[in-house]
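Here the complex is missing one protein chain, while the rest keep their positions.
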Amino acid sequence: MKLSRLRRWSGETLVVGIPMVWLLVFFLMPFIIVAKISLAQSAVSIPPYTAMFEWADSRLAVIFDLSSYVWLTEDTLYFDAYVNSIKIAFFSTLICLMIGYPMAYAIARAPAANQPLWLLLVLLPSWTSFLIRIYAWIGLLKNNGLINNFLMWIGIIDDPIQMLHTPFAVYLGIVYAYLPFMILPLYANLVKHDQSLLEAASDLGAKAFTIFTRITLPLSKNGMVAGSMLVFIPVVGEYVIPELLGGNSTVMIGKVLWQEFFNNRDWSVAAALAAIMVAILIIPIMLFHRYEQKTLEEEAQ
Amino acid sequence: MAKASPTAVNTAEKSEVLVKITQVSKTFDTTWAVDDVSLEIKRGEIFALLGASGSGKSTLLRMLAGFERPSQGTILLDGDDITHVPPHKRAINMMFQSYALFPHMTIEQNIAFGLKQDNMPKDEITERVARMLKLVHMHQYARRKPDQLSGGQRQRVALARSLAKQPKLLLLDEPMGALDKKLRTEMQLEVVDILEKVGATCVMVTHDQEEAMTMAYRMAIMDLGKIVQIGTPRDIYESPNSRNTAEFIGSINIFEGRIVDDQESQITIQSPDLDTPIMVGHGVSTSIESKDLIYAIRPEKTMLTTGRPSQHCNWSEGIVDDIAYLGGHSIFYVKLNRTGKIVQCFLANTERRYDAPVWNDRVYVSWDEFAGVVLNS
Partner (left out) sequence: MRNFSFSRFMFWAGLTFLYLPMFILVIYSFNESRLVTVWAGWSTKWYGELFQDTQIMSAVKRSLEVAFLSATSAVFFGMLSSWAMVRIAKFRGKTLFGGMITAPLVMPDVIIGLSLLLLFVAFTQLTGWPRERGMLTIWIAHTTFGMAYATVVISSRLREMDASIEEAAMDLGAPPLKVFFAITLPLIAPAVVSAWLLAFTLSLDDVVIASFVTGPGATTLPIEVLSSVRRGVSPKINVLASLIIFAVSMVTFTVWYVSRRLEKNRQKAMADDFLIE
């Protein structure tokens, strides 16, 4: 009897333990190390930062070097970058919501047999390379790119419009890349809406618009939140889009972090930037997790 | 399969008791889902656990199957202690409420699955599976998959699958729950037929009292994790041991009253609802402190007349308040004159056209001295 008890216990422990250990080591620990390195100073050494613990003359000193954080406050560039990133993320999320909601709604209301096909069509682009798709816009938005050439060719404009390396291009790129991420959770939510609810409302005399605002919209709240978080949070830290499509005026924090790390080789500042980014994003991340849980609980009923 | 323990009874004399549940409890955090339950299941009988949801009956069943571990107590199967034996090692099989048929296998493969786990030779498996399918009249659907069958057909397959290994104990979890009423009544009798043919010992869980009474030889009523009463359906129906049990099974009329005359072979009870006192034709042991009692009488044990009865006890006058015509019999709801209490009386419609009382008629409800049961609480 004892052996079977032991075996059952160890079976479950392995199933939980193996991924748990992996995540603790390769997901959680890195954050702790980021925090540690942000509290150091860059140095010309391998690795290129000062040590936290110093052992000399039987004294163990723990050094919290806040110079990186101080550095960040000295130049408004960093603060502006955070604010700009949040602003861009916020508005692009909104645009994704405006465009994505009707699209998700259309799919959810289509005949059930066709829905997988429509969904596939929407998701297919996102399975091709993200990088390539952003790259595609370069050719389109350049001053001598396709769009400008076309507009000049049909005579609407005489000189090319500056589209590439502008905030406009960044917004365009973000919406283009992240739209499917907004559509999917919205669709997943909308498709579960009980049609008979809407029919009942209609039977009671409600107009289509009222039904939408009073019933459909509130019920899709979980989907909207999940979709928004899936767009907002990663966009705050986006690097590729501002790098390829943005100009010097669009400063986003992901790009700043990259530059600090790769160009300036300032690991400590990069770590500090990351630490602050995580601190800013912690609440949206927890919100996302909360709404995932809520959706699952609703499904369970 | 559980190995025979050294302390098992001599196989020549098989004990009448197959399952012995001793003081079993199950706690979830702070709730006692099952509270100190002791029960014996006899070999070959069909035993029902009846109760509302939350009564603990399902938890008890799952402990028998091995999906829950008792927090306290022991379970013996044919003399072997199976309390901590995992489900795949028990000689017990269960038919699930949702049938739980394997969707990716044909029904043949479904039934064969359990036999394969025992490493039975292939031709034996084929033979046994065919026999099982014939038993439940599903042999022409052998190659189908579960989603190609109707609800009733799936139930038969589930039953066949749970009997295939000829388990010592068969468990049925709300067997008729997913069927519509007509099919239910049919299947209740058919399932009992099959079980008797195979000689299986069976414990079933249900919230449907009709089902329990139809199918089981003995039953136990559970409430809040405890067993309230055990007995044959007749015992429980005719002699409930408490007001709750009486009200739980079937319909009942309850009168509260006080003993005014206590003799060895008869007692008289005065009730504020009735015109005349209640006379019970047997003695009753009452608690010393209170003379307050409950008198419970089933609707079919009452008589409904338009003329005043000649007896000077066990009757009361009232008005017909409502009638439910149910084809075979009618239920008359009589509002007694004294307190307006509503009493239910059953009247069998033995004649096709017949002058039964109608709404607002003056009627008399009466019964004899052995018709009811005296309860303490």
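A and B are the chain letters, set down in written order, and residue numbers restart from 1 in every chain.
The rule is short, and it goes like this: contacts are C-beta pairs under 8 Å (C-beta built on N, C-alpha and C of every residue); 3 or more make two chains touch, one makes a residue touch a chain.
Since this is a predicted model, take the numbers as computed values, not measurements.
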Contact list for the unshown chain, restricted to visible chains: A, B
Touch criterion as defined above, residue of A:Tyr69, A:Tyr105 or A:Tyr171 at the omitted chain: A:Tyr105
Residue of B:Gln23, B:Ser38, B:Gln117 or B:Thr339 in touch with the missing chain, whole complex considered: B:Gln117
Residue numbers in chain B that touch the chain omitted from display: 65-67, 86-89, 92-94, 96-98, 100-104, 113-114, 117-118, 144, 147-148, 161, 165
Touch residues of chain A, complete complex, unshown partner: 8, 11-12, 15-16, 18-20, 22-24, 26-31, 33-34, 37, 47, 99-100, 102-103, 105-107, 109, 116-118, 120-122, 124-125, 127-133, 135-140, 142, 144-146, 149, 176, 179-180, 208-209, 212, 229-230, 233-234, 236-240, 243-244, 254, 257-258, 261-262, 267, 270-271, 274, 277-278, 281, 284-285, 288-289, 292-293, 296, 299-300
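We adopt the following convention: only the chains that are shown with their structure count from here on.
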Centre-of-Cα separation between chain B and chain A, whole angstrom: 58
